[in-house]
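A selection of the complex's chains, in situ.
Each chain carries a letter (A and B) given by its place in the written order, and its residues are counted from 1.
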Amino acid sequence: MRPCKRIEIIIESVLADRVIECLHAENVSGYTLIHGVSGQGGRGQRLDDDPAGTASNCLFVVACDSAAEAEAVVTAVRPLLTRSGGVCLVSDAAYVKH
Amino acid sequence: MEISFLSNLTSPPLLFFILGTVATLVRTGLEIPPQVARFLSLYLLFAIGFKGGVALSANEIDTYLLKSLLTAVLLAIVVPLLAFLLLRNRLPVQDAAALAATYGSVSAVTFVTCTSYLDTRDIIWSGHMVAAMALMESPAIIVGLGLYRLHQVRQNNQTTEISVPALLHESFLNGSVFLVMGSMAIGWISGAEGMAQISPLIVGLFSGVLCLFLLDMGIVAARRLPGLFERQENGKGVFGYGMLVFALGFPLFNASVALVLAHLLGLNEGDSLLLAVLAASASYIAVPAALRLSLPEANPGLYLSLSLGVTFPFNIIVGIPLYHSLTRFLNQGFPL
């Protein structure tokens, strides 16, 4: 096991592709994405129920090898979050080498 | 045949819409699973597009067609301008622009509900009105965002940058516009023979699926109502009754303008009503998606709640039969 940073990004589904672009731009090779997520925050309630899916959120999990890489990801996605809202949490974890 | 709200009130699609609203208001927890609801919405676009294309393939392109389409596009450009002028001093400018885009564009489901209203009454309407609908989805987004940009430049306010190619892409190549246009093209290519193959799906089931979809829309619309009156944390404020007047009055105004235009151009009863419904309806599929990408500063709690929670129900329940009465009144009172 190797220490790593676990980043969790909650953002509107319509912005998922933009987040992926940010990750690619930072050469982050891996992420996991859960669609169809609901939530509530400063910008009101977001329900995964409208027929266009515009109102639903998604959740990214990104395991970063180093604090520096995590910092780069955070810096890259922060402008998206500032404009559109959302949440980004960073925590410590151990990555199981295989 | 009399046009009255009462006669419309025995129509299953409308009644299921109301049932959905009630289901949410009395908190039954009834819900169409979201992935299925999205599919039903795609089905309606697919079916209406294909039918429109097949109808087009049976006709020549003539002046009647051209003037209908031109009027439609004209409305899609003028309505958002008007909306912005009305709202820019009453709301934060990004919200005014977002509402301009929303109300300048159209609601495909309102259109589809109106075609079903016409079909039940055996009133004919033209296949090219589907093209009119598709053409009206995008321009308002461009106009709304353009006005916003202009306003910012005037104020030497440069906080937001909008990428023009991205905006055009979001406006013209979004999923729902593409599906209607594509299905229409396929209907047009494959014609009556294609229709024979798939009519059990797109004609036979249409009304029934519309009922289920409107049940869902009732549920979804009613869920947006409380949000309209909630104060939001980030200072975006309470909008309340002033906005309600806009969400009910502006569609009525647009429908009236559209009906007068339609009358002057000599459109038939069905097409006039459809044009009015297009002008009166507000988008909650194509536009919100584009706005979240291009104008995320605007508050979706405002434009989505108003279009989905107020204007959509108003048009479905009151608007369609009302605009229909107005058409009849114009045709009978002022024959050309």
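Keep this in mind: contacts are C-beta pairs under 8 Å (C-beta built on N, C-alpha and C of every residue); 3 or more make two chains touch, one makes a residue touch a chain.
Please read all numbers here as calculations on a predicted model, not as lab measurements.
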{"item": "Subunit counts for every protein chain kind in the full complex", "value": "A x3, B x3"}
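As a convention for this text, only the chains that are shown with their structure count from here on.
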{"item": "Euclidean distance of C-alpha centroids - chain A vs chain B, Å", "value": "33"}
{"item": "For the chain B and chain A complex, residues of the former touching the latter", "value": "31, 34-35, 37-38, 40-41, 109, 176, 213, 216-217, 219-220, 223, 227, 230, 232-234, 236, 284-286, 288-289, 292-293, 296-297, 299-301, 304, 308"}
{"item": "Chain A residues within the chain B interface of the complex", "value": "12, 14-15, 18, 36, 42-45, 47-56, 83-85"}
